[in-house]
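Structure below; questions to follow.
A single protein chain has been omitted from the complex, and every remaining protein chain is retained in its original position.
In order of appearance the chains are A and B, and numbering begins at 1 in each one.
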Amino acid sequence: MRYSGWQLLKQGLRGNAGWQPAWRTPVLQRSYDAIVVGGGGHGLAAAYYLARVHGLKRVAVLERGWIGGGNTGRNTTIVRSNYFFAESAAMYDFALRLYEGLSRELNYNIMLSQRGVLNLAHTEHDMELMTRSVNAMLLNGIDVELLDAKQVRDEVPLLNFSPSARFPIHGGFVQRRGGVARHDAVAWAYARGASDLGVDIIQNCDVTGWLREGSRIVGVETSLGRISAGVCAMSVAGHSGVMAEMAGFRLPITSYALQAMVSEPLKPILDTVVMSTATGMYVSQSDKGELVFGAGLDLYPSYAQRGNLPTGQAIVAAMLELFPAFRRLKMLRQWAGIVDVCWDYSPVIGPAPVEGLYLNCGWGTGGFKATPVGGWLLAHLMATGQHHALSAPFDLGRFTSGMLVDEAAGAGIAH
Amino acid sequence: MVELVLTSLADQIGWTDSDVFECPAPTGLFLVSAPNDIAPNSMVEVDDGYLCWLAPGRCLAVTATPPAGFVSDVTQGSALFVVRVHAAELLAMGSALPASALGEGRCAQTLFAGVKTLLYRRAGLLHIHVDRPLAPYLRDWLRQAATSF
Partner (left out) sequence: MTGTRLGSGGRIDRGQVIPFRWGDTVLQGFAGDTLASALLANGVRVVGRSFKYHRPRGIFAAGVEEPNAIVDVRIGDRHDANARASLVTLQHGIVARPIAGWPSVTRDAFAALDLLQRFLPAGFYYKTFMRPSWSRYEANIRRMAGLGRASHQPDMRQFETRNIQIDVLVVGAGPAGLAAARAAAASGRSVMLVDENPDFGGSLLWQDGTIDDRPAADWAAATTAELAAQGVTLLPATTAFGYYDHNTLGLMERRATAAPGWALDRLWCVTAGKVVLATGSLERPLVFPHNDRPGVMSAAAVLRYLRQYAVLVGRSVVITTNNDSAYATAAALRLAGAEVAVADVRTAPGQAAKDATALGVSVIPGSVVTDTGGRLGVRWADIGPADATSKKAATRRVSCSIVACSGGWTPVVHLFSQSGGKLRWDAAASAFLPGIGRQDHQLSGGMNGVTSLAECLASGHRAGIAASGATMLAAPRAEPAAVETPLQPFWFVRIPGARQWLDLQNDVTVKDVGLAARENFQSVEHLKRYTTLGMATDQGKTSNVNGIAVMAELTGRGIAETGTTTFRPPYAPVSLGGLAGSRHGLLYSPRRELPAHGEHLALGADMREYGGWMRPACYPRLDETTAAAIRREASAVRADAGLFDGSSLGKIEVCGPDAAAFLNLMYYNNVENLKPGRLRYVLLLREAGTVYDDGVIARLAADRYLLSPSSSHTAGVLAMLEQWRQTEYPAMHVAFHDVTAAWATFVVCGPRVRDIMASLAAEIDLSDAALPHMALADGHVLGVPARIARVSFTGERSYEVSVPAGYGPALWRHLLAQGPTPYGIESLSVLRAEKGYILIGTDTDGLTMPADLDMSGPLRAKKVDFVGRRSLTTPDGVRADRRQFVGLLPQDPNFVPPVGTHAVDASRKSLGWITTSAYSPTVGRSIALAMISGGRARIGDVVELFDRGRVSQAKVCAPVFHDPAGEKLHG
């Protein structure tokens, strides 16, 4: 069923009784060509591309809870591709370009709002690092622009330009094509698209183990029974370590709680996404009017999906320091996801150390913006058995060869 | 021969009589790493002062003369603030440390006002040691907090 203004009109006149399920609830089969474990944005996108790009007919996505219930439903919805290294820039920009066409392709309004992502510079040194980054991005074909203090002030006058500001603003750089998108809609759009192409989306299906033939993984053990597969993949942000352990290998990942929060809804007051490395904060205003923001991690490894009060306070302080007018506002909701952080702040995409299994993990705090490309690359791996040019640099082997894609260093973060 | 004059902490931070804290100048402050049997988070009286436990095998000696062991003279490096009034409230505003942690003969290293400090009570008054470069910041924090009373 095609979505459109006409459809709303037509169905509205029929009492809205004619709408179809956004995705089917299929009967679980006992075997598939491909199984994607993890029904978040990346997993659903992978299944969609397996069906659409690679023509696989029997694909299943197994989700422990409800689709999009993990980090996909918990992030702060920022999309951007302003990364330092060519490998990252290429990958994230591929995602951004897919995002730009996604509503059309999936016939679902993901509410992509390319309102610009502005990173602030607070010292001369920051400006120098930003110049380096901006030039790297321009040379890699990413649209960014270096701004001086006055240009930043014109862009976002509410920022803290007072003489008593702890972190004076020297300038910044902006990616105009960056912005936000509605996170739940991205998951639901891919789910609907995949389901329409015959992908079986199985919710409330907990994977409890891997099935093997010799050393090769040939399926999964689940709460709904055994399912065999030609090829398997895991895309389970927050639980990658757990799933890897089930398969007998370890990942160079540490999982932390990352909090995010929203304010009460307000009339439009912030039209740009703003990020600052000085306080580590990022903030935007949703289309519903809520300020959506976050900052640093709760600094102890945890699967709890809940942060604690001291970090919550620090996050609020981090945001308010850049926007002192917002001190009067109230926090409406706070939650946390589990972020899988790799040492070099880049993801792991590629074959697992075990045959028959592919990995898409380690996205840390930045997985949402890469949802389309994570899915695209995982699908490519599962269907062809080979790396795509974009995923090769992110192979697990880089931790042995030393060829890290160190985006933290790229951002000037000493770590 | 000209001799250099000493700038006191009080002069450095512009202490005034209306401040909610004092800035006494201990005769000696020494970081000491040596085996000792000081119980964790406690203070021990010695002849010319007292010792504060910092870590296993480490203490801060607030004494006129340095004790034995690996000793570093930090007399000029550690700023001491002694809170005159509203100590309980200021402690509650600046730190999550329970008041019970600073009972008789107890000390604690903890975050106070967001910076690393050593806290203890002596003669009923709250003592705060902080790195001297952070003294102006702590002065500002205490002055600000005091306006809430």
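The rule is simple: contacts are C-beta pairs under 8 Å (C-beta built on N, C-alpha and C of every residue); 3 or more make two chains touch, one makes a residue touch a chain.
Because the structure is predicted, anything quoted here is derived from the model rather than measured.
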- prompt: Among A:V53, A:L139 or A:L299, which residue is in touch with the absent chain?
  reply: A:L139
- prompt: What is the set of chain B residues that contact the non-displayed chain in the whole complex?
  reply: 1-9, 12, 31, 33, 57-58, 70, 72-78, 89, 92-93, 95-100, 113-115, 131-137, 140-141, 144-145, 147-149
Task: May I ask you to list the residues on chain A that touch the chain which is not drawn?
output: 3-5, 7-9, 12-13, 15-17, 19-25, 65-67, 69, 73, 86, 103-104, 107-114, 123-125, 128-136, 138-140, 146, 157-158, 160, 162, 164-167, 182, 184-185, 188-189, 203, 263-269, 279, 285, 287-289, 306, 308-309, 312-314, 316-317, 319-321, 324-335, 343, 400-404, 406, 408-410, 412-415
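Basically, only the chains that are shown with their structure count from here on.
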Field: Mean-CA-position distance for chain B and chain A (Å)
entry: 47
